[in-house]
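Step one of this worksheet: look at the structure below.
FYI, not all chains are in this one, though none of them got moved.
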């Protein structure tokens, strides 16, 4: 069994680390919040003294909110690369810019540390049940070595390309998800404003070429305006920022993505940041004067 | 068995009329192209002398390219409403503006003619195999009367609301379909421009929350740039015009729909009108300088 340094024990990282403990691994956890560390210890993990301590493990995993956090923990003073052993495998499972993942990989290579970028989708339930989708960028050998750990955490685990590729696929995923919510919202608003029952109309769409996982899972809650998260607008806003930046770095122009990013930003500005991302519907309704901006 | 006047025996109407013949109905067919009428006769149908002749049947079905065609055939001199018997049931299965369907219903009511708007999705294969999805607007009694005919033509048949509702649901369907193609295209361009294998990346998306019927059916052909129709860009361009008009009539503002309509228009302007609607990919690629405008 492997010793794993796990940094970032939040909503996602907490249950992921616990699943690794449950699978028999030694998990050396670290988080700025002591309560989260205690929770891991209660689940059978061990407390790292600090990030540097966690970084001495054979495998280091980070699961942090945003690019600057990852850069600080990975590249900063007292951070992962300063303390990791040559030959260690460092897996960042946070969602960050592909460019950040590539810079990290280069910096790590200089120190003899191997890296994988391995962002996930599937949200809190996926993390708890070990049923995440994991998109991995890096070298095949490193991926194969990490695969047993990934299979503890996720149901779908795919190596999609070299360093940064995991983050690129995640960015592509999030732009399609955000855009699909916006399209379903526009369909629903058109149906209702035309005097139809929105749910009945979306039922028909769900059964044909317009069908999608989002229509399958969310059309009822959207038609009934239930927006308990799920995956929060705030996080999707962060992810759309990554998608727009990834497009810029790849030197492509993505007009739909540019618009979706602004609509998600609007959802946040209108005060819906803590709601499920399906609450993009509120922006579309509001644009047509069909709902109050703030509850 | 019912006598059905069927006007418009094209790519869609031809096989639909033939299916009705096969199910035992007397079909009195009419089309401006004599060859198409001959084909129906060869299949066991009968030739109407003109539209007026077809309009004397108990049930009249029209399957025509666009709103002006329907208005001419339904409302014009020598047209359906001039010659239909009071009490006849007139079903327009063309895709037209919801507003056109409502005007037709009113004009018919004045003459004592009952109407249903019943646009379909599923394309030529669906028409041939009798597996169309049919979205119906009108009164429940009329719908129930027509249901046996619809069940010959389609696999999914739903009454979605009053007159015009079928067209509204069709418009909503087409905006979601067009938008989903654009989103998948942007994802693919981002993946490829980032140096990844597009197909592998889309495979991952297809398995998660970004999944859709379009990703399921079309990701392989899109990644390989195969754009044989299927449903042509030209037709989707017509349908996006209807979606934008329907939004206008319903007094809603749909920013995604507005943008998708322009992207589909671009596909047509760039000369891809006869390709499958998945060729929206060519517009997104071209925007990023990744493909020639014209083959």
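Here are some notes:
A and B are the chain letters, set down in written order, and residue numbers restart from 1 in every chain.
Just so it is clear, a contact is a pair of C-beta atoms (placed from the backbone, for glycine too) under 8 Å apart; a residue touches a chain by one contact, two chains touch by 3 or more.
Since the model is a prediction, treat every value here as computed from it, not as a measurement.
The complex in this file is a homo-oligomer whose displayed part has 2 chains and whose full count of copies is 4.
Keep in mind that, in the parts below, only the chains that are shown with their structure count from here on.
In this assembly, the C-alpha centroid of chain A lies 38 Å from the C-alpha centroid of chain B. Of all residues in chain B, those touching chain A in their complex are 98, 121-122, 133, 135, 156, 158, 160-162, 164-165, 168-169, 171-177, 179-180, 182-184, 186-191, 193-197, 200-201, 203-205, 207-214, 217, 243, 246-247, 249-257, 259-260, 263, 284, 287-288, 290.
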